[in-house]
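All protein chains but one are shown in place.
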Amino acid sequence: QDVTRVAAVWTVPVEQQWASRLHNALIAAEERGEIDYVYSENITNTDYERVMREYAEQGVQLMVGEAFGVEQPARAVAADYPEISFLMGSSLPPVEPNFATFDNFIHEPSYLTGIIAGLKTETDKIGMVGGYAIPEVNRLMHAFMAGALSVNPDATFSVSFINSWYDPPKAKETAFAMVDAGADILYAERFGVSDAAKERGILAIGNVIDTSTDYPGTILASALWHGEPMIDKAIADVKAGSFTASDYGIYAFMEYGGGSLVVDESLAGPEAVAAARAVEATILDGSFVVEIDDTEPTSSQ
Amino acid sequence: MSPSKTLLSLENITKRFGALAANDDISLRLDEGEVLALLGENGAGKTTLMNILFGHYVQDAGSVRVKDREGNLVTLPPGSPGAALAAGIGMVHQHFTLAENLSGLDNIRLGTEKLLSFGQSGRAREKIAQIIAESGLDVDLERRVDSLTVGEKQRVEILKALYRDARVLILDEPTAVLTPQEAEGLFTVLRRLAANGLGVIFISHKLGEVLSISNRILVLRSGRKAGELVTADADRRAIADLMVGKAVTAIDRKPGVPGAPVLALEGVNLGKSGARQSLVDVSLTLRAGEIVALAGVSGNGQSGIAALLSGLAIPDSGLFSLFGQPVLRADPRDLVRAGLARMPEDRQHDGVVGTMSVADNIAIEDVRSPGFSRFGLLDRKAMQERAVTAIERYDVRCSGPDAEARLLSGGNVQKLILARVLERTPKVILANQPTRGLDIGAQSEVHRRILAARDRGAAILVISEDLDELFTLADRFLVIHAGQVVDAGPTETLDRATVGLLMAGHMNSIESRAS
Amino acid sequence: MDVLLDIFGSANFWAAAIRIATPLIFGVLGALLCERAGVLNLGIEGIFVAGAMAGWLAVYLGAGLWGGVLVAALAGATFGLLHAFLTIILGLSQHVSGIGITLLATSISYFTYRTSLPSVTSPPRIAPFQPIAIPVLSDLPFLGPALFQQTALTWLALFMVALIAFVLYRTPLGLAIRAVGDNPASVEAQGLSVRGLRIGAVVTGSALMALGGAFLTMSAFDAFFFGMINGRGWICIALVVFASWQPGKALLGALFFGAFDAFQIRLQAEIGQVVPGQIFLMLPYLLSILALVLVARKADYPRALLQPWTKGQRH
Partner (left out) sequence: MTLRLEPRANASLGLRLSVSIASGLAALLIVAIPVLAAAGNPFTAYILMAQGAFGSMFALSETLNRATPLILTGLAATIAFRARLWNIGAEGQLYMGALAAVLVGSGLLQLPPALMVPAIMLAGFVAGGLMMIVPTLLKQRFGADEVVITLLLNFVVILLIQMLIEGPLKDPLAMGWPQSVPLLAEARFDKLIPRLRMHWGLVVGLVAALVLWFMVRKSVLGFEIKAVGENKAAARFAGIPVDATMLKVALISGGLAGLAGVSEVAGVKFYLSADLSPGFGYSGIVVAMLAGLSPIGSVLAAVFIAAVFVGADSMSRATGISSYIADLVVALSLLCILVGSFFLRFRIAGIGRRVEV
């Protein structure tokens, strides 16, 4: 049996940056003919367990999703269906035999984008706009700030959360406010921020997905997350019968190609790029480890 | 059709509401320059007929024909006030049809100009000023309607009709809220307009007005045409008999024997609230075994007195005492327990919960009492039994104790309320408009029960706009005007003219009469 | 204090306030028109979604920006017509119909978006309205720079305020609309159609609400997102009461709201989070409630609001 049957359960619409990375990887695998892919999007946490069980009853082999709001029920479902492999976004450890976990650990490229931003800022003010202060977001913001401070100790940050995942007009307004307060680089965790940067003719740092073609001349650098290494590994493991309850989060690390830095050299200039690439090398060879800090980031005082 | 003097003709109009035939095969004709009076008891179908003529209601059968500008009688499309207006029909409604958030001027202009235009308030203002000058119906056009008195609102209603240059004017009880003097002013205008060819249909319960203004009288009874008279040949007695369908017998009343005071207001003031007129320094006393009338043009503070005696308000200052005890808080239940019975002015609005059963509505004032409930649970059986006796003893016509109150006719709702309050043998009774809208049989039944209660020793205050009723019942008269109450003295010492003057605010008429 | 001066003294702040206020201006005008005629339209939140989606989709499919505005207005008018049918023709509960319209408009919009664009993985974009400078106005000192940043839709919103105020207070039509919301019998007795006026007001009002949504996807942003209306419609329902059903005050209320939001965003950006951010987000709601409580007694409610009218029935 060649084609693995995979189901994904998303709590967000598949356009959402985070889900889209895995969704795209799964679609690519389907197009390669490796899997048969079905999904449900925008599933509330209240309904999450039911949807998992419905897919489980349909006999899928691999289930991908997000257990963040439903850690216990998701594990309960996995326990009830030991023959199915579960690969779930989670803040908690994996559970034997079939509940593997992951998260988007792209703090490494985020650190590198921080270096570039720290070198490029002229006002030493960087604005950061996020959705909600959850660990997933917090750790990337902290890594970014650490990277910037490593090259520019004078850099200051203002951090705002808009309390919504999908309110681009509001994210844009928040970003405008930061520009008005002097920021010349924006960290774009949400849709809407880069739009503000583009309109005001300043630079933005991308996150998770590469939007540089949508905002030419605006996206200075981006920390990308690639779902493919993890998804492809998981599919291969399922096919090989070697899927284990491990932490697949490591496949987001740069070492596995799950995270990468893209930078617009024409905007960043050779020195900044060189500085970032130098640190990138030390990350890749393991001589430098970017710290993971999940606490809520706050503006510099 | 050859050119005639006929302006308007209604042909075989029939209108049903459910099982009730409000208009049954009615025809009428109106000539140029004629004032036709439409008479009939409450519920006889007068307003319904006019509403059909004007297009508010759609008749089940029959047609309305109006003379057009060429002099031909043309049929109006049913249900179109617009068409009626265009044909030159103007109507002054029994119940105000004014937008209270607009000025008098805007209410008059409403619908007279093209919707999608800039409007012509200047020209309208001029024209109305002219009508006011000619008619004497004076009112401040720029004031918002909600700040006008009822009399002023009535004048705006009339101006609305005159403004449109109507050739047929329908006036549905236009004088109900006017003082006799204001009414006389209106009649002057009508006479002049009629002389210029205007046709008028005039509805009123006041026979005197009808006799003085009309040329012809049409009487309706229970939806049918009961007869037609030429005013010059008619007298009060004949009209009344035609209205009721049988000879009207007067009720005979023996004077009461007043006992000790049971209820008193002393120097009471009560502020304005909503449409309620404020009370100014009101003092009055009710004694056991007497019926006291409270006469007045509606809207002069009757509702304030009723609110106090119903337990819905307490005086802002002054004293309200019942059996010598001061009443300190507004609570209907306290008053009911103390032996006060209250009949609301608007029985449909305040008297019954339409969607609850007859049994529920009879028990509603006492549900918390041991008679009808225990441990917070209803004693349905007791409620049912009480309803069965009440229906029988007060002749409430309904399908049974479980019938919804909204399905009862006005008279039967009134009987239901009588049953509710009188079965407790109360010591004080507030009878507010006790027979409004009742047929003559029901009326005398209510009067009989009120007199019986007095003879039993109850103190009774009757509030009514019907002077005949007050003269029939009362031992003593109070008159209210602009929130002030004067004691007019025992019924035997009074006549209608004196009471009318007092109602119009000529407070010194008692002194002048005394001197 | 310096911070406050900085914020209030900057034209960008006022530009932001006007931008944030624009969808609310459309929404509150729409709600005002419906309520002036006596109909509460709780479908507003859903109609915002429908306007945002339909307008955007039309532009995405090539209708052009003004074509999109028209489509959005038509979508709003359609849901308005449904609400009018249920509440004015059938006389059903305005509350329930409104909530039903919100559910329906929202789910239809989401379903249509997903069904017409099944395989998008990042929201497609359109070229939105661009700021336009109105010759004289934009040259005004201080105010000019704030207005200079606004797009045609904001100008349309401001024009609508003037237009609706003019129609309501200066034309026979406005007279009739104000009357029908106070006492339908007054309108019927003067030969006008109660239902016609109400249906017209609800349909037009709903079209305006939809423009509020369209502003979000065609001017404030350039793509449609699920959930992006984020309660803006509900705010308008409160703003109408706050504005005592007057267009001028509605504009002020929306601007006040926009200014408050712009202010709290800036305060967060400039001095960081001194108190939990939610406090700031709560404030507009709490202030609205406070305003409602304060104006309630004096409020000039359209007296016929929520009351169905049936011809030939005793009222």
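We call the chains A, B and C, going by the order they appear; numbering starts again at 1 in every chain.
Just so it is clear, a residue touches a chain if its C-beta (ideal position, glycine included) is under 8 Å from a C-beta of that chain, and two chains touch if they have at least 3 such contacts.
The shown structure was predicted, so the numbers you read here are calculated from the model rather than taken from an experiment.
Across the entire complex, contacts from the unshown chain go to A, B, C.
One of A:6, A:19 or A:43 touches the chain omitted from the figure, and that residue is A:43. Considering the whole complex, the residue from A:69, A:82 or A:217 that touches the absent chain is A:69.
From the set B:356, B:467 or B:486, the residue in touch with the chain omitted from the display is B:356, counting the whole complex. Touch with the chain that is not drawn comes from one residue among B:109, B:342 or B:481, which is B:342. Annotation for subunit A: contacts to the undisplayed chain at residues 38, 40-47, 49-51, 53-55, 57-58, 68-69, 72, 80, 91-92, 132-135, 138, 163, 294-296.
In the full complex, subunit B touches the hidden chain at residues 16, 18-19, 58, 60, 310-312, 331-333, 335-336, 342, 344, 349-356, 360, 364-365, 367-368, 373, 376-378, 380, 404, 407.
In the full complex, subunit C makes contact with the omitted chain through residues 40, 42, 82, 86, 90-93, 95-97, 99-101, 103-104, 106-108, 110-111, 114-115, 118, 231, 234, 237-238, 241, 276, 278-279, 281-282, 285-286, 288-289, 292-294, 296-297, 299.
Just so we're on the same page, only the chains that are shown with their structure count from here on.
Under the stated contact rule, the graph of chain-to-chain touches is a line, running from one end chain to the other without closing. Once CA atoms are averaged chain by chain and compared with the all-protein CA average, the nearest chain turns out to be C.
In this assembly, the C-alpha centroid of subunit A lies 76 Å from the C-alpha centroid of subunit B.
Taking each chain's centre as the mean of its C-alpha atoms, subunit B lies 45 Å from subunit C. With centres set at the average Cα position, the gap from subunit A to subunit C is 35 Å.
Against subunit C, in their complex, subunit B makes its touches with residues 51, 54, 56-58, 79-86, 91, 93, 95, 97-102, 106-107, 109-119, 160. Residue ranges of subunit A in contact with subunit C, taken from their complex: 13-15, 17, 20, 23-24, 27, 42, 127, 158-161, 163-170, 172-174, 176-178, 180-181, 183, 191-192, 195, 209, 211, 214, 298-301. Those residues of subunit C that touch subunit B in the complex are listed here as 170-173, 175-176, 178-179, 182-183, 185-193, 300, 302-303, 311-312.
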